[in-house]
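The complex appears here without one of its protein chains, the remainder shown in place.
Entry: chain A
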């Protein structure tokens, strides 16, 4: 009885633990220090966007987490395992979408997904059957019409959607997406966002993605990490980050054909006063908080300055 409880307790501890844990991560390429003490942790089911200028070390960080690169120093755990020592069972619980792939050009889409999915069959469990059904997956990424087409005949965006499909065919518990939507048209981008939401809501997948599209980061991520100069300089929801940088909101309105802009940290009070003073003369009212883009630029500028 007590043994059972102890075991249950252990399970709970594991479940409540972090999906990703990084502390004191350093990485140098020869004399070039790319990462200098990166710390963060990600809870199971969380969606995290890793932002930062080109060359900030985003891809290096992801590659270390994927087990494709050995760090110079620091502690890294992915699903409780050190990626440098991860075995195939651990590997089966991850999904990886790299920046650019041109492989398997001769394979038709359906055949390739079906073949790659079969690698996950031995790792199927009752609670998490693997792999995903090939037909359903192709439909989910919007490639049904291209299912019989050879991979080298796909457009850039279609190719990228196939990469994402291959990344999730094994129903990963942790999914790494390195610039997943580069080259997507707006419709494909929206479909991809729906897919990410579904993965995190229905499958409880922990997702770490890098992107240069701040709008996308804001839409998808529960939390945003900004990496620059080899360190994480901001960590929080888009909302919290923007409040930290500035509480100001911009209020725009027009009166008697003239347009006005006013920045204030109490938009509600200001608008209330505006209406009290001018009533129905106020038109075109718009209250805008700092976007993630404003926040991001402000944070980077502060770091540089």
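Heads up, the rule we're going with is that contacts are C-beta pairs under 8 Å (C-beta built on N, C-alpha and C of every residue); 3 or more make two chains touch, one makes a residue touch a chain; residues count from 1.
Just so it is clear, contacts and distances are computed from a predicted model.
Novice: Refer to UniProt and select, among "AAA family ATPase", "Transport permease protein", "Ketol-acid reductoisomerase (NADP(+))" or "Sensor histidine kinase inhibitor, KipI family", the name of the complex member that is left out.
Specialist: Its UniProt record gives the name "Transport permease protein".
Novice: Where the complex has a chain not shown, which of A:36, A:77 or A:118 is the residue touching it?
Specialist: A:118
Novice: Of A:78, A:166, A:188 or A:238, which residue touches the hidden chain?
Specialist: Checking the options A:78, A:166, A:188 or A:238, the one contacting the hidden chain is A:166.
Novice: Tell me which residue among A:36, A:91 or A:262 touches the hidden chain in the full complex.
Specialist: A:91
Novice: Return the single residue from A:59, A:181 or A:206 that touches the missing chain.
Specialist: Per the contact definition at the top, the residue touching the missing chain is A:59.
Novice: When the complex is taken as a whole, what residues of chain A touch the one chain not shown?
Specialist: Answer for chain A: residues 59-60, 63, 66, 68-69, 88-89, 91-92, 94, 96, 98-107, 111, 115-116, 118-123, 166, 170, 178 touch the chain left out.
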